[in-house]
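Before we start, here is the structure in question, set down as structure tokens.
One protein chain omitted, others in place.
So, subunit A:
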Amino acid sequence: MKVLPVGEDALLVEVSSGEEAQALHAELLRRRAEGSLSAREIVPAARTVLLDGLDSPARLAAELTAAELPPAPPRARDVVEIPVRYDGPDLADVAVHWGVPEREVARIHAETEFRVAFCGFAPGFGYLTGLPPRYDVPRRATPRTAVPAGSLALAGPYTGVYPRSSPGGWQLIGTTDAVLWDHARVPAALLSPGTRVRFVPEADA
């Protein structure tokens, strides 16, 4: 665990894997909930957790540097199920990358349990992990200028769903009618870091 100071009142804690980042994130949330950590923002990402708005960053940095990495947290009990149609325009390209027939992409993806590693890019956009590394896919060489809202997409080790229409370079494998982000809803985001997720093909739903 490496602790890097960021400006006047933030710390970036770097670990060596996404799993460690998720465990550290859960531990920091636990500390904030019990009142032993005061931070305005706790932002997990691929290999890091950012702590922003700290009262005494130097003291916390010393404490974290000396600390053991926390064990992986118990998994959240609830699984968010997202109904999907595996009908994306890049399904054939992804099948080629994976070396499987097209319909196998849907089966493999729908049998995987995902977890929201972190959010970013747009409100409610989660970076979901769960697929084995052999299914990593590159981004498209030319990003699309408009990816429709509800597109189910892959890039690198991640799966994501576009909460709203936006430009994007991910490989589109499906579509959902689920509302990923609604600021009038509580909570606004369907997915937040740590959420377990399954994609359910609509015919079976």
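The rule is simple: contacts are C-beta pairs under 8 Å (C-beta built on N, C-alpha and C of every residue); 3 or more make two chains touch, one makes a residue touch a chain; residues count from 1.
The rule is simple: contacts and distances are computed from a predicted model.
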| item | value |
| --- | --- |
| Omitted chain, identified by the protein name its UniProt record gives, among "Phenylalanine--tRNA ligase alpha subunit", "Leucine/isoleucine/valine transporter permease subunit", "Biotin-dependent carboxyltransferase family protein" or "Secreted protein" | "Biotin-dependent carboxyltransferase family protein" |
| Selected from A:Val80, A:Ala122 or A:Ala149 as touching the chain missing from the view | A:Ala122 |
| Contact partner of the left-out chain, one of A:Pro5, A:Pro89 or A:Pro148 | A:Pro5 |
| Subunit A residues that touch the omitted chain in the full complex | 4-8, 10, 12, 40-50, 52-53, 58, 118-125, 127, 164, 183, 188-189, 192-193 |
